[in-house]
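Certain chains of the assembly are absent from this excerpt, and the rest are unmoved.
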Amino acid sequence: ISTGGGDGNSGNGGGNGGNEDTNTPINTEAPTEDITVQIAGDTRMADNSDAIIQSMYDAGLPENISVEIIAGSQVTDNRQAQYQQWLNGGREEPTLLMMDSGWTIPFIARDQLQNLSQSLPSEMTSTIEDEYFQASVDTAKGAEGDLYGVPLFPDFPTMQYRKDLLRNAGYTDEDFETWATESMSWEEFSAITKEAMEANPDIDNGFTFQANVYEGLSCCDFNEFMTSYGGTFFGGRDNLFGPVGDRPITVDEEPVLNSIRMVRTLIHGEDDEHALDGITGNISPEAVLQWTEEPSRKPFTGGNAIMHRNWPYSITINGAEDVFGEDLGVMPIPYGVTPDESEYEGTGGPVAALGGWHMTMNPNAPDEQKSAAVQVLRAMMEPQFQLDNFGIQGWIPPRPELLDSDEAKEVDVIGRYLSALKVAGENAIPRPVTVVWPQQSGKVAQEVNNAYAQEKAPEQAMSDLKSQLEQIEQSAS
Amino acid sequence: MSNEQSGIGLGSDDAEMKRGPLGRWVGKAIKNPGRVYRAMFYVATVFFLVTTLFPFYWLLVIALTPNNLITDMGLVPKGFNPEVFITMFERVPFHLYMFNSFVLGITTTIIVLLLASLAGYVFGRLRFPGKSLLMLGILAISYFPPAAFLIPLFELFTGNTAISLGTVTISTPDLFNTPAPMVFPFSALFLPLSIFILTTFYGQIPDGLEDAARVEGTTRLGALFRVIVPLSAPGVATAGVLTFIGVYNEFFFSFIMNNGEASSWAPIVAGILKYQGQFDTPYNLMAAASIVGVLPVAILVIIAQERIVSGLTAGALKE
Amino acid sequence: METLSETQFAYLLLTPALILLGVIAIYPLASTFSMSLYADQLTGAARLGEFVGLQNYIDLFTGARDFALPSAFLPTFTTEFPFVTDIYSSALMVTLIFTVFSVLFETLIGFGQALILDQDFRGRRWVRVAIIIPWAVPIVIQGMIWFLMFQPNIGFLVGTTENPAIMNQLGLIGTTPLRDTADSLFLIIVADVWKTSAFMALLILAGMQSIDRSLYDVAKVAGASRWQQFKLITFPLILPTVLVAMLFRTIDAMRVYGIIETMAGCQTVPSLSCLVVTTFNAPLYGTSATVAFITAGIIAIVVSVYIVNFASEGI
Amino acid sequence: MGDVKLEHVSKHYDDVTAVDDMNLDINDGEFICLVGPSGCGKSTTMEMIAGLTIPSEGKVFIGDREVTNLPPKDRGVAMVFQNIALFPHMDVYDNISFGLRLRNYDKEEIDRRVNRAADVVQLEGMLDRMPDEMSGGQRQRVAIARAIVRNPGVFLMDEPLANLDAKLRVHMRTELQRLHKELDTTIIYVTHDQAEAMTMSDRIAVIDSGQLQQIDPPLVCYNEPANLFVAGFIGSPSMNFLDGTVTENGFESTNIDIEFDPADVGIEAGREVTMGIRPEDVYLVEDTNLVANPSHEIEAMTDVLEPMGDEIFVYLKLEEGAEASLDEDAIAMNDQLLMSVAPDTDIEEDEDVTVILDRSRVHLFDTETGKAISHGIESAVQASGPTGTEAESDD
C-alpha cells in the first residue's frame, strides 16, 4: 500500500511527479490540430461560457482550440478538496483550474501546480508582475518567488451605504463624492451611522458586516479591521506568506486589540468594558456575530440597514434599479489609523481584504493540452478579454489601469463605483496564506468571534490565539 | 381478521343534554374509551404532521419568496414568485441531476438488497462458526467516518491503484466521471445497515414456511427469494427505501468522484449547489430545487414501497 | 450447492458481500490505517511525512495535537460531577451529547410515528409521505432550512435583544444561537431529530407490520388492553428491529458532520467527524487518519451496549 | 352470568356468508359442542362470541349484557384458538401465565395456577421451553393450558384436541369435564370428533353452511336427527340412506321395503321419503334374536370389509354388479348398505349374506325438504320388543 504521494503510473506520475514536471517549459507555439482545453471554473463561468469563450476568440485564441468550462463546486471548501484529490491522484483533466487566491499557495507548496515562471515565456510572466494588482500576484507565487497562477480577477470589499437615508441625516451628494475616494476613519464612520440611524428611526440596523465563526472572518473582516488599525498577524506584510515558524506572531499587539475594541463598541455600545474611545456604539446588531455574507446582505438589500460591508457581487445586486439604483453609495472601508501612524509597512489606512481567483495549470496534463492552455491563458491576459468579462460576469479587471478605462465605466451598475473599487484594490491586504493557514484560520475565527461576543476580553482572546498560532507554526517548521 | 371496534357514534346521548359540548364529550369518553383513543390518535397525528411538515413548508415559503425579499420572514411568503420553479430549470439542468441520482439510487439499491438478502439469510437463519465475528466485522465498517475511505477509494477508481499479479502489475481502470465510483462505495457503505435489517426480519420467518418450500422442491436460495423475502416485504422495502433515499441525496463521495457536471453522473446535491455563487446564495432557487428533487421522490418512494409490500405479500400479513 | 455443509453454504452466500466490502471498505481502511502511522506533510509532493508509528495516536490522546484541530479532542476530566470541565469544549463530549439526545428523541418520536402509521385510516398514505419527507431532504438543504430559520433578520424563530422571538423569550436559545456551541448543539439536535425520526419510524413500522396478527387476537381474548398488547406483544416482537435501528442511528450520530457544517460550522460545534474532515482538508492526512480510527474505536465502545443486548436477544 | 345468546347473528365476508342468521341460546354452565362440516362457520361463531369479529347483523349477549360491540377483554371469555397461536417470544410458562399477568395476579398465585394447568395438560417440566422447540401436540396443550389457567365466564375452545393422540384426548376430555364441573363455567367447544361431542356435551349444535340445523342433547341428535343433514353428519360411519316412496304398506324402494302403516307415523301414502338406518342397526340374519323389531330379510352381497379392531364395517351390495361406490356426495345410495358387526364375526368379502334392519331404529325423512318425519317404527308386523331410547315422530 502506498502511503507516500501516490505511486501513480499514469503518464505524468501523479502527485509525486517531482519538480521537473511542474517546471518543464511548455511549447508556446499554438498547436495546429483541433484540441479541447477543459477549465474547472465556477457556476457563473459555466453559465456564461458561450460569451466567455467568444471573448477568448476575440482576444486571439486560435479557432482550432476549443474550450470546455465545467462548473465544479461553488462551495469553496469543496472545490479545494476536489482539486486536492484530482491533483494528488495525477488526473490529466482539467487542464486549467480556477483557484481561490486564498488557497493557491498550499497547492504551490505541495508541487501540485505548473510553475509558470519556468514554463511560460518570460514576456507573459513579466506582464503579470508589472501590470497586475500586486496583492493578487503575491498570492499566486511560491516561496522562491516563482509565479504559479495567472490572476483572473481580484475581489475587494467596500462599504456600501444608502444615500437616501444619509440624506435624511443631512448629508449631500457632495459628501458622497468625497467619500468615494477618500476613506473616513472609524470614529467618523460610526458617528455618521449613528446620526443616520437617529434620522431614520424605522431602520433597525446601522452597519452590517460578517463576524460568524468562519474563514470569512479570519481572512477578511477581522483582517481588514485589524490592518486598518495597523495590526498584523505575523509582523509586517513581508511575513504574510512565511516563513512559517520563523516569523513573529503579533496578534496580541495593541493595534489588533484596538480593532477588536472598536468592533465591540459598534455592537455592544460605548458601555462595553472594552469599548474603544471615540467610537460611537450600538450601530451594529448582535446578529453580525453569526452572519456570513448572504445573511448579512439580506437586511441591507431588504432596506433595513444603512451601511454594509461586502464584496462587489453585492454592489451589482444592491445597485440594481429595482433595489436602490443610484441611491446606493460605495466607499472604501474606513480606517483606524493612517499608514504613517502604524508600525508596520503597508498597514493602516483604508484596507480591503483581498479575494479573487487565479487560473492555474494542471502539471499532469499532456503536453499538447498544456500548449493549448497557454494560448487560453494568453487570451485571458488580453485587456479586451478582461474588460469583456467585467461586463459579462463582473470580474474586476486584474489590471488597476483598466479600472480607469471608459469601457469599464460603461458596465452596468458596478461601472458607477470604480473609483471606490480602485482605492480598495490599491489598499488590498491578502490573508496570510501558508500551508498552515487552514489550521490557523479556524482558531483566528473562533477567538475573534469570542472576543467580539464579549465572551472573552480582547487581551485574553488574543493571547490565547497567539499561543495557538505559535504551536501551529512550530509544528510545521 | 379482527375488527377493531369503532365505537364512534354508538354512545347513547340521553341525559347529557344539559352539559356543554366538552362535558358531553367527556361523558361519552368515559363510557367509551375508544373515543379517547381516537381523540389521542388524531391529536398525535396532527402533531406529527405539523412538526414534520412545518420546516418543509418553510422551505416552500423560501422558494416562493423572491430572493431579494428573503429577510425578516414571517410565516407566509413575502411576495409570490412561482416562476422560480421554471427559473431553476433554466439555470441548471436539474432534471438531469435527478435522473442521475435516480439511476445511482436504483442501481445501488438493487445491489445492496441482493447482497444483503444473501447475507441476511445467512445471519438470520443459519448457524455456523464465525457468525458473530463476521457480523461484528461488517458492522465495524460503519464505524468509520466516510473521509477515512476517501483517498484510497479515489485512487482505486481513478486508475492509481496497482494490483500485482505475480510478475505483471496492472492498474485499476480510470472510472472517474462514471457511475461506478459512486455505486460501489455507496453499496459498500449502505450494506451493513441493510444486512442488519434483513437479518432481523428474515430471522423471524417461521421455519415451517421455509421447510414447506424446500420440500416442494426449492433450493434454500429458492426458498429465500420465493418465501422469505416476500414475507419480509415490509423489512425489505424499508431497507430499500432507506438505501435509495440515502444514495439519492449522497454528496460526500459523489463530489470527489466526478467533476460535478450532469453529464458526468453528478447527483442532485451537486445540482442544488450549482445555483450557489461564491458569495451569493439564491436561497429561493435552492429551496425550489430541493422541493422538486425531494417531493416527487418521497411520493414515488412511498407508492413504490406500498406496491412492493403488497406485491410481495399480496396482503398476507396485514388487513 | 445444496449438499454443502451449513457452514460452507453460509460462507458461499456471504462471498459477494464480503468481496464488495473487502475491496471497497476493508482495503481502504487498511490503507488509511497505514496512513495514520505517518507524520503529516504539508510541503512537497509527498502526501505523508516520515513513519512515526503510533506517535499520532499518542499525541491525540495526550492533547499534544489539539492545536491542529478545531477543538480539543478529549475533555479535561475532573473528579466532580459531571466529571469534565467545560462540557462543550471537546469533540468527544459534543459528539456524545449529540448522540444521546438525538437518538433518544428520534427513537421516541419514531415510535410514535410508527404507531400512527400502523393504524388504518383514510389518507394514511399521505401521512406517510409527510413523515418520510424530512428523510428525503438532502443534508445541505436540511441545513439551509434550519439555518435560515435561526438566522437573525431572516428567520422568525430568533429575534434581537430588544425584540426577542418566542424561543428567545423562553430562554431556549440566545439571539445569535448559531455562533454559540450549546445553542447550536441544541438546534442541530432538533434539526437532526426532525430529519431522522423518519428513519426510525420506517423501520419500526416495518417491524410492526411483520407481526402475526393472530397474536393480537389471542392477547385481546386474554384480556389485554391496548397498552398491554403493545407492551407484551408489539414491543418485544419489534425490539430486535428497534435495536438495529437505534444501533445504526447511534453509529450515524457519532459520525455527525453534514448538518453541523451546514448549520453552524465545525468550529462552533466540533464533532469527531468534524475533526476528521477539517484535518483532512487542512490537509493533515496522518492526523486525519488517526482521528478516523480513534473515532471508530470510540463508536465501537459506545455501540458495545447494543452488541451485548443483541447477544442476549440471541440474534 | 355465563349464558351466551346469539340473536339473528350473521357474518358476511366480501362474497361469503360465513354465518347466516344464527340463533343460539346457551345456558350458564352448559357444555355445548359446535359441530359441522369444515368451513360451516364454527370458528366464525366463536370469534363473534369472543368479540374478535363483529357480526354483520344481529346481537350477541353474554350473561344478560349485550356485548355485540364490546372489546374482547371486557367479555370475560377465554379461548383456545384453532390455529394455536402461541406467543413465539415467550416460553411456555409465560405463554400460560399471560392472562394472569395481565390481571396482576401475584407471583405465587400465578405459579400455582400455571403449575396446575401444566399438570393437567401433562407438560410438567417443559415450562421453560420456547414454542418452536415443541411438538405439535405439545403446543396445542400449551394453548389449552393458557385458557384454563383463567376463570372466565365462558370458555371457547376451537378444536383444542385436534393434534393429540387418543390416550391424551381421553385424558384431556376428562380433565375438561372435571374443570367444567368444578368451575361451573359455560363451555363452547368446536370439535370434529364425534366421540368427543357425544361424551362431553350437554347439547350439540349442528351447523351447516352457517345455519344452525339442530341443537339438542347428544343422544337426541343421534337418535332423533332433525333432518337428513344431521342424520348423515352425526355418527361415524354415517347413516345409510335409501330413497323411496310411502305406499299403503309402508316404505318401498328399489331394494328394500319396510312395512308399516303410514297413518301411524302420520304421513300419507305417495310421499317421497328417504329412509335412514345406521350401520349398527343392520344385523346378519343369524342375529335376528338380538333385534326386537326386525324388518324383512334382505339379500345382499358383501363387498369391502374394514376391520376396525373393535368392530368390522361391512359394505353390502344390494344389487348384483353394483359398485361399492364410495361417493358420499349423493346423500342416498340406493344400492348399497353399510353394516357394522362384531370383530369376531365370521364373514368374508364377496360372500352372499342375508341381513335384517332394526325397524325401531329406522328413520324417515322428507326427501325434498330433508326434514325428519319419524324415528323408529313401532306399529310392527311383529310384536314390538322393548325399545331403548327411540322417540316418536316429532314432525
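Worth a mention:
So that you can tell them apart, the chains are marked A, B, C and D in the order they are listed, and the count of residues begins at 1 in each.
Going forward, a residue touches a chain if its C-beta (ideal position, glycine included) is under 8 Å from a C-beta of that chain, and two chains touch if they have at least 3 such contacts.
Remember, it's a predicted structure, so these values are computed and weren't measured experimentally.
Summed over the full structure file, the protein chains occur with the copy numbers A x1, B x1, C x1, D x2.
Just so we're on the same page, only the chains that are shown with their structure count from here on.
Considering the contact criterion stated above, the chains in touch with chain A and with chain B alike are C. When each chain is reduced to the mean of its CA atoms, the one lying nearest the mean of all protein CA atoms is B.
Which two chains touch most often is answered by the contact tally, and the pair is B-C. Taking the CA centroid of chain D as reference, the farthest chain centroid is that of A. Centre-to-centre separation between chain B and chain C, using Cα means, comes to 16 Å. Chain B and chain D have centres, each the mean of its CA atoms, that are 56 Å apart.
Averaged Cα coordinates give chain A a centre that lies 36 Å from the centre of chain C. Along chain A, residues 1, 6, 81, 88, 298-299, 302, 304 each make contact with two or more other chains. Contact with two or more other chains is made by residues 52, 71, 88 of chain D. By the touch criterion given at the top, residues 212, 214-215, 217-225, 228, 232-233, 236-237 of chain C touch chain D in their complex. Of all residues in chain C, those touching chain B in their complex are 1-2, 6-7, 9-11, 13-14, 16-17, 20-21, 23-29, 31-32, 35, 47, 109, 112-113, 115-116, 119-120, 125, 127-141, 144-146, 148-149, 153-156, 194, 197-199, 202-203, 205-207, 209-210, 213-214, 216-217, 220, 226, 237, 240-241, 244, 247-248, 251, 254-255, 257-258, 272-273, 276-277, 280, 285, 288-289, 292-293, 295-297, 299-300, 303, 307, 311, 315.
For chain C in complex with chain A, the residues that touch the partner chain are 30-31, 34-35, 37-38, 42-48, 67-68, 70, 151-154, 160-161, 175-179, 265-268, 278, 280-284.
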